[in-house]
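Below: the structure, in C-alpha cells.
Note that one protein chain is taken out, while the other chains of the complex remain in position.
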Amino acid sequence: MSDKIRVAILGASGYTARELMLLLLRHPRVEIAAVVSRQEGTPWVAELHPILTGRLALRCENLEPRDLARRGVQCAFTCLPHGVSMAVVPELLNAGLRVIDLSADYRLREPEVYQEWYREPHQDPAHLRQAVYGLPEIYGPRIREARLVANPGCYPQTVILGLAPLVAHDVIEREDILADAKSGVSGAGRSPRPHTHFPECNENVSAYNVGHHRHTPEMEQVLSEVARAPVRVLFTPHLVPMDRGIFTTVYARPRRTVSEAELFELYRDYYSRAPFVRVVAHLPNSKDTLGTNFCDVTLRLVRQRIVILSCEDNLVRGASGVAIQNFNLMYGLEETLGLL
Amino acid sequence: MSDKIRVAILGASGYTARELMLLLLRHPRVEIAAVVSRQEGTPWVAELHPILTGRLALRCENLEPRDLARRGVQCAFTCLPHGVSMAVVPELLNAGLRVIDLSADYRLREPEVYQEWYREPHQDPAHLRQAVYGLPEIYGPRIREARLVANPGCYPQTVILGLAPLVAHDVIEREDILADAKSGVSGAGRSPRPHTHFPECNENVSAYNVGHHRHTPEMEQVLSEVARAPVRVLFTPHLVPMDRGIFTTVYARPRRTVSEAELFELYRDYYSRAPFVRVVAHLPNSKDTLGTNFCDVTLRLVRQRIVILSCEDNLVRGASGVAIQNFNLMYGLEETLGLL
Amino acid sequence: MSDKIRVAILGASGYTARELMLLLLRHPRVEIAAVVSRQEGTPWVAELHPILTGRLALRCENLEPRDLARRGVQCAFTCLPHGVSMAVVPELLNAGLRVIDLSADYRLREPEVYQEWYREPHQDPAHLRQAVYGLPEIYGPRIREARLVANPGCYPQTVILGLAPLVAHDVIEREDILADAKSGVSGAGRSPRPHTHFPECNENVSAYNVGHHRHTPEMEQVLSEVARAPVRVLFTPHLVPMDRGIFTTVYARPRRTVSEAELFELYRDYYSRAPFVRVVAHLPNSKDTLGTNFCDVTLRLVRQRIVILSCEDNLVRGASGVAIQNFNLMYGLEETLGLL
Partner (left out) sequence: MSDKIRVAILGASGYTARELMLLLLRHPRVEIAAVVSRQEGTPWVAELHPILTGRLALRCENLEPRDLARRGVQCAFTCLPHGVSMAVVPELLNAGLRVIDLSADYRLREPEVYQEWYREPHQDPAHLRQAVYGLPEIYGPRIREARLVANPGCYPQTVILGLAPLVAHDVIEREDILADAKSGVSGAGRSPRPHTHFPECNENVSAYNVGHHRHTPEMEQVLSEVARAPVRVLFTPHLVPMDRGIFTTVYARPRRTVSEAELFELYRDYYSRAPFVRVVAHLPNSKDTLGTNFCDVTLRLVRQRIVILSCEDNLVRGASGVAIQNFNLMYGLEETLGLL
C-alpha cells in the first residue's frame, strides 16, 4: 500500500491514544506502523484497549525515534503527559519526523507563560518557537507547512471557536468575557482518582480550578492573536456525569449595538470554509457532536449580553479528531478525510 | 396522636408530591390526613409511587377544600401545575386552611409580572398580595405569620442564597450578574417528553430558555428586595444527565476592593442563624446535598470577579424540603424538625 | 460515482435509521439516494437528527417504491415498525428492489408463530417464505442470494451467537437454557414513554416481559435449525441505565463432560471465519463493543454449568451494523466493508 502514510503513536494507554487509533484505522491514507510505549513487556495494543481486539494486531514497543524513522514512519502522534512530550519531541523532529503533539507542551508560545502555568521550566524553547497551534480554523495555512503541531486543548477549542468571529470583528469587550464549561469525565484521563471514582462523580456536578485552569492562557493567546489586542477570559470548568462531551456557555458584552441576525451572519461568514464548525440556529446538544469532529456553535442576544453556546466531543474534536484534521492539512489531504 | 398536625397534599402524581410524602412520613409532628388528586378512580398512593408501598396506606381522593377542613386538616401542600393552583388555593384559604403552594402561582408579587412571564392573567390577585415568598433565610419572620406561603423555585434558591449577602451589603454591581445553572432532569417533572427521554438526555448537556427562564423574575424580585434597589440577573439553565441536584455558578463584579476572607466572613455572618445554608471553604459537589435540605455555598475571587458556587437537591431543598422548613416556621416548630 | 450502489432508507425518525445513515455515510460503496418518511412536509433529515447536520443534505420524502426504482435505488433498508413493514416490503420487492428489513415482520418463518407473538395475522406470508434471517454467521451463503433479508433482533444475536457452537455440536441440554439479558435504553426506541423517562430509568434496573419477550421465538427458531432439533430458551430482558449495549448471560447445562479449554477451541473453530465475532478469554465489557459491529463472547465452566457471556452494541451489531454486513454479502462486497 504505497500510497499510505506511515504513522506512529507514542503513549498508548490513554483515552486520546485509543480514540486516535480507532480513527486512524478508518483513515484511507494512513497506516499505523508502530505504537510506542514504556509499558512493561510488549503487550498487544488490544490488551490495553480491548475495543481494538481483532482490529489492530500491533504490540506496544519501546522504540527510539531513529527506529521509527528506519521503519519509514513519517509522522508521530505524541499522546504523552505534559512534561514528558517536550523530552521526546526534539528527538522525533531530529530524526526527520513531523510531529503532532497532543500534550500541552507546545501550545503556549512563551516559555515564561508555560512555566507560570505548568510550574516547571520549558525544556525545549527552540522548537516551541516553531510549533504551530493546531486549530485549523484559525491557523490552517501555517499548519500545512508545520513540522510540529501543538494539538489544541479540548476546552480552548469550544471557547476560541465560539468567540473568534466576535473578537476578529471587534464586536465585544475583550476583557469582559466569561466561559462556563461543562465536561464529561473522560477529559480527566484514564488514571483512577477519587474524584473520578464512579460513585463520587456519578449523579454529581462540581467545579474545579475556578479561574485557574491551565487552558486559560491557551484561549487568551489565540484569541488575542485573532483580535490583535489582549483578550482576557475568566474560565470555569465543571465536571458532569457523562463520558464525553463539552458544552461551553460563553458570556460576552457587545461594544456596540448589534442584532442577533447580524451576529449569525458574521459567524456563518467566518466559518464558511470550515467543514467542522456548524453554526446552528437551534440550541445544540453536546450529544449532537458525539463521536464526530464537529463543533456546534450558536448564540443568543439577551439582556445586553451575547451568550454563545458551543459544544464538541472532547476526545474527537477536542483531541484525536482535530489531530487528524491537522494531519490532513500537513499532508495535503482533504481536510475532512477519514473524519466524516 | 393529638399532638400531630393534620395535613393534605393536593396533586399526588409528581416528583415533588412524592418527595414531600417521603419527608412528611419522617416528620414527628405531622400526619398525612388526605391525598387529593383528580386521578380516575381512587388509586392507592403507592400505585402512583411504588416506593411508598407499605408506608402510606392512603388512597388518592377527589376531595373538596371543605371536606379537608371537616377532616381536621389544618395545612394543605399544593403540588399542582401553575395556573391550576391559583384556582384551588382561594377555596382552601376560605375553608380555613393554611397553604404552602409549591407551584409558581403566588411567587411574583405583581400580577402584571406574572402575566408577562406565564402568558396568562393571574386569577387570584387578592391572595397574591398576602402570599409570603417561602425562602426562610430571607423572609423567616413573615413566614411564621403567613397563611399562604409561595414555596420558592428550585433555581432561584441557589441564586438568591448565593447572592443575598453581597446585595444586602452592596458589594457588587447589581446589574452585572450572570447565573449559569446545571440541573438534574427530575426538575423537568414526571411527564415524559422528547428531551427527557433517556437516550436523548443521557450523556448530554444542553441549555434551554437562555435568558428567558421563568425563574428569572423570581430571583430578581427577591434580590431587589434584599438590596432595596433593582437587581438584574442573566440566567441560563442547563440540563445535565443526573436525577437530582442543581449546581449554580454565579458571576458578579465587586463595586469596591474586597478580599476573599472578608467575603467569607460576610457570608458566615449573614447565614449564622440559617441551619440549612452551609458556607463551605471547599469547592462543593452537588452530591454533598443529595437527599438533604442544605444549600452549600462557597465563593472565589478571581480576575476581578466574585464567582459564587451554590448547590442543592432540587427536590428537597429546591421544593419539598423547604416546604417543610416553611411548615415548621408556620407552626412554631423547630426549623429543622424532620429535616436532619 | 458509478461504482456506488444507490440505497434508500424507509422510516427516518428512529434510532436505527439514524445509526444506519451514520454508518452508510462512511461506506465507500454506498450512496444514500433517498430517505422516505411519512413526516409532515419534507423536513431535512438533519432536522430529525441534528447529528447529521452538514453531513447528509437530503429531505425526507414521501416516495413510492416505483419512484425509488426510477431513481436507480437498488436496495431499500426498511426501518419501520413491525406491522407496517409487511405492508410496504411487497411493493418494494415488486418494484425490483432488494430489501433489508429491520423490523420483526419477516423473522419468524411460520405465519402462525408470528400471529401468536405479535397478536396480528401476517399480511405477507408469500414473501415470508423467501425471507432469509440475516445473521451472517449462520446464514451467510443464503444471505448472498437473498432478495429479502430479515435483519435479526438485537437480543437474539447475543443469545444465538453465544449458543450456536454448543447446539451445533450437541454439547448442551437443549431445553434447559436460560438467557438473562441487560440492555441499554435506546433499544426501547425513540418514543418517550413513562418507563424510559430519564428520572424513571436512570439509577434503576428492572426486568420486563419475563419469559414472554417477542424475541424468544426468534432465538428458538434459529437455534433449533442449527441444532436440527428443538431448542427452548427462557429469556429475561432487563433495562439498565445506559444508552447502548446489550450484555447477555446465558446458562446452559452440558450433556457430557467437557473442559473449558475444549469449549474455547470449539468456539474459536466455529467462528474462525466470522470477522465480527470475537471469542475472548477475558470477561468482556459491553463497552468494548460500543460503536462497533462486534459481538464479544466468552464462557466459563462453573458448577456443572456453562456460563456464556455475550455482548454487543444494540444499535450497531444489534441492528444497523449487521444490516450493512448483510448488505455487503448481498452485493458481493467484503463482509467488513465500511464497518471497521
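Observations, loosely collected:
Lettered A, B and C in written order, each chain numbered from 1.
The definition used in the following text is that a residue touches a chain if its C-beta (ideal position, glycine included) is under 8 Å from a C-beta of that chain, and two chains touch if they have at least 3 such contacts.
As the structure is a prediction and not an experimental result, all values here were calculated from the model.
Of C:Leu58, C:Val240, C:Val258 or C:Ala274, it is C:Val240 that touches the chain left out of the display. Among C:Trp44, C:Trp117, C:Tyr251 or C:Tyr331, the one in contact with the hidden chain is C:Tyr251.
Touching the chain that is not shown, out of B:Arg119, B:Arg256 or B:His282: B:His282 (per the contact rule at the top). The residue from C:Asp170, C:Glu203, C:Asp269 or C:Glu334 that touches the chain not shown here is C:Glu203.
From the options A:Arg129, A:His197, A:Arg228 or A:Arg255, the residue with contact to the unseen chain in the full assembly is A:His197. Within the complete assembly, residues 178, 180, 182, 184, 200, 202-208, 210-212, 232, 234, 236, 238, 240-245, 247, 249, 251, 283-287, 290, 300, 302-303, 305, 307, 309, 311 of chain C touch the chain that is not shown. What chain B contributes to its contact with the hidden chain is residues 25-26, 50-51, 53-55, 203, 275, 278, 280, 282, 284-285, 287-292, 294, 296, 340.
Summarising the interface, chain A meets the missing chain with residues 15, 184-186, 190-194, 196-199, 201-203, 241-243.
Assume only the chains that are shown with their structure count from here on.
The pairing of chain B with chain C is characterised as same-residue: of all residue numbers used at this interface, over half are used by both copies.
The most central chain, judged by C-alpha centres against the centre of all protein C-alpha atoms, is A.
Computed centre separation for the pair chain A/chain C is 36 angstrom, with centres defined by C-alpha atoms.
Inter-chain centre distance (chain B to chain C, centres taken as mean C-alpha positions): 47 Å. Contact of a single residue of chain A with at least two other chains is seen at positions 203, 284-285, 287, 290.
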